[in-house]
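A single protein chain has been omitted; all remaining protein chains appear in their positions.
Moving on, here comes chain A:
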Amino acid sequence: MTKVMSATHQRAVPSTDLVVLDKVNKHYGPLHVLKDIDLAVRRGEVVVLIGPSGSGKSTLCRAINRLETIDSGSISVDGTALPTEGRQLARLRAEVGMVFQGFNLFAHKTVLDNVTLAPVKVLKQNRRAAEQRAHELLDRVGIGSQAHKYPAQLSGGQQQRVAIARALAMDPKVILFDEPTSALDPEMVNEVLDVMTALARDGMTMVVVTHEMGFARRAADRVVFMADGQIVEENTPHEFFDNPRSERAQAFLAKILTH
C-alpha cells in the first residue's frame, strides 16, 4: 500500500490490451442495456466507468467475469475468450478479481477464512502459506487486527477492505469494482478509496464503476462515460471533467458537480 510507483512508470508497462470487449450487446427483455460496446483495457490501466443510473455500467462491469451473460459480441481477458460455463469459466474468474457494492463477504466465515478460501480451494495453496499471505494483505488494507472477526462485526468500510484483500489474494490480472463505495456511510468512503488509489498507483489493472468523481480525477487513466447502454464519451479524467464534449456528459456533470 505504501509502495508508490510514478505515473510514468505506469505508462512504461507494455500497452497490450488485457480486457477486450467487442460489439457487446445485452437485453433485459425489451430493454437494450448494452448497445454495441467496444472497450479495451490495457495492462496496468485504471478505467473508471461513470454515468447516470440505468446506463448499463454495472452490467458491463459484471459481464467481464460473466456474472451477467451477453447476447452477442465477444469479451476476452488476456487473449482468452470468456468461456460459457464450467471449469474453464471458473479458472478465468480466478484471474479476475471482483469487489461488489454490497461487499458479499462470506457471512459464516472469519475475515481470515474469507481471504484464504479461494487460494486454498482454487489455487490449491498450502493453508499456512495462504494464511501468511492473507495476514500481509489484511495489514496492507489496514485491518490486520480484525482477522479473526466475522464480517457482521465489522463496519462497512472495513468489510469492503476485506473484500479487496480477498480479491488480491488470488493475484488477479484485473480487478473489477462494481460501485464499491455506494453502500457505505460517507465517513467510510475515503478509507476504501485510499486503498483503491494505492492499488492504482501500484499498477493494478482496474475497471471501476463509481460515482466518486474525486477518485476518478485522482486515480483514473481514462474515464468512460456511459448513458442508455452506450459509451458516449471516453477521455483522460482531466479532459473529461474540464472539457466534456458530448451534451449528455455536460448535462450529467452539471447535475452532479454543482451541488
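In the analysis below, contacts are C-beta pairs under 8 Å (C-beta built on N, C-alpha and C of every residue); 3 or more make two chains touch, one makes a residue touch a chain; residues count from 1.
Keep in mind that, in the parts below, contacts and distances are computed from a predicted model.
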Name of the absent chain as recorded in UniProt (options "Amino acid ABC transporter permease", "Coenzyme PQQ biosynthesis protein PqqD", "Ring-1,2-phenylacetyl-CoA epoxidase subunit PaaA" or "CotJC"): "Amino acid ABC transporter permease"
Contact residue for the chain not shown (choose from A:34, A:98 or A:147): A:98
Omitted-chain contact residue, chosen from A:31, A:81 or A:107: A:107
In chain A, positions touching the absent partner: 65, 67, 85-87, 90-91, 93-98, 100, 102, 104-108, 117-118, 121-122, 150-153, 163, 166-167, 170
